[in-house]
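Structure in structure tokens, see below.
Apart from one protein chain that is not included, each protein chain of the complex appears where it belongs.
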Amino acid sequence: MWVQRQITLQERPRGFHLVTSEIERELPELGELRVGVAHVFMQHTSASLTLNENASPDVRRDFAAWFDRAVPDGADYYAHTLEGPDDMPAHIKSSLTGASLLLPVREGRLALGTWQGIYLCEHRDRGGSRRVLVTVWGE
Amino acid sequence: MWVQRQITLQERPRGFHLVTSEIERELPELGELRVGVAHVFMQHTSASLTLNENASPDVRRDFAAWFDRAVPDGADYYAHTLEGPDDMPAHIKSSLTGASLLLPVREGRLALGTWQGIYLCEHRDRGGSRRVLVTVWGE
Partner (left out) sequence: MWVQRQITLQERPRGFHLVTSEIERELPELGELRVGVAHVFMQHTSASLTLNENASPDVRRDFAAWFDRAVPDGADYYAHTLEGPDDMPAHIKSSLTGASLLLPVREGRLALGTWQGIYLCEHRDRGGSRRVLVTVWGE
């Protein structure tokens, strides 16, 4: 069984945001799979996806604090500056977490660990809504 | 053919550890595949997986040296501190390497490059054993 569907994640402010349930509710077909995988693919280069702790909002705040220090806005060695001081760091941050996730499916559900959730990593000040292409297959 | 199996990796000290053979010996079904892939998925948010050099222990030591400098324990800008000074950096480091690997299978074996091995990246001082969900499929 193959399912492929484009999902639009609503616009969010710059930062890290839990979107596990927003993605799961767009994938009712997961319930038909005994075993399989779900590929969640961000079709942008200034936002990205990662898995991390799904409980404390402080973790997501600290992600932003670390990434903003590690990849500063408007660094003087950026040549690509036309799209604003948050653009080039957004590209670099996107490649550090990666554009996609591959998640195991088991007995009709995403088989995440107890504390794992899907983060939308919005690296732009005004990124707009984000398109994600999800592909699910299995048996 | 689909195989899905939970593997428990024994507790290891904080640092980077080669676990290729520990994972391969739990997957005898690889031998039946002409072509396929193996998905190795860490079900935690303070340990992670990566592929890197499988020969020199110095490489794994230098990984720890770099990551500990890049994502310091107990930085004064962390808000999430209740679980200890090594917890928040463990979450960030986990997202930098990523929670999972997708590995090609060819003629019954993982088709890694000559120098590639699977690293368990243990980012906590006392992380305990780690659960990994492996999904293998192909033909």
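A and B are the chain letters, set down in written order, and residue numbers restart from 1 in every chain.
Note that a residue touches a chain if its C-beta (ideal position, glycine included) is under 8 Å from a C-beta of that chain, and two chains touch if they have at least 3 such contacts.
Every value quoted in this text rests on a predicted model; they were computed, and no experiment measured them.
Q: Touch as defined at the start, partner being the missing chain; which of B:9, B:103, B:120 or B:136 qualifies?
A: Missing-chain contact among the listed residues: B:103.
Q: Residue-wise, where is subunit A in contact with the chain that is not depicted?
A: 2, 4, 39, 41-45, 70-71, 75, 77-80, 88, 91-92, 94-96, 98-100, 102, 131, 133, 135
Q: For subunit B, which positions touch the chain that isn't shown here?
A: 35-37, 50-53, 56, 58-59, 61-63, 65-66, 69-70, 96-98, 101-104, 106, 111-116, 119, 138-139
Following the convention adopted for this analysis, only the chains that are shown with their structure count from here on.
Q: State, to the nearest whole Å, the distance from the C-alpha centre of subunit A to the C-alpha centre of subunit B.
A: 20
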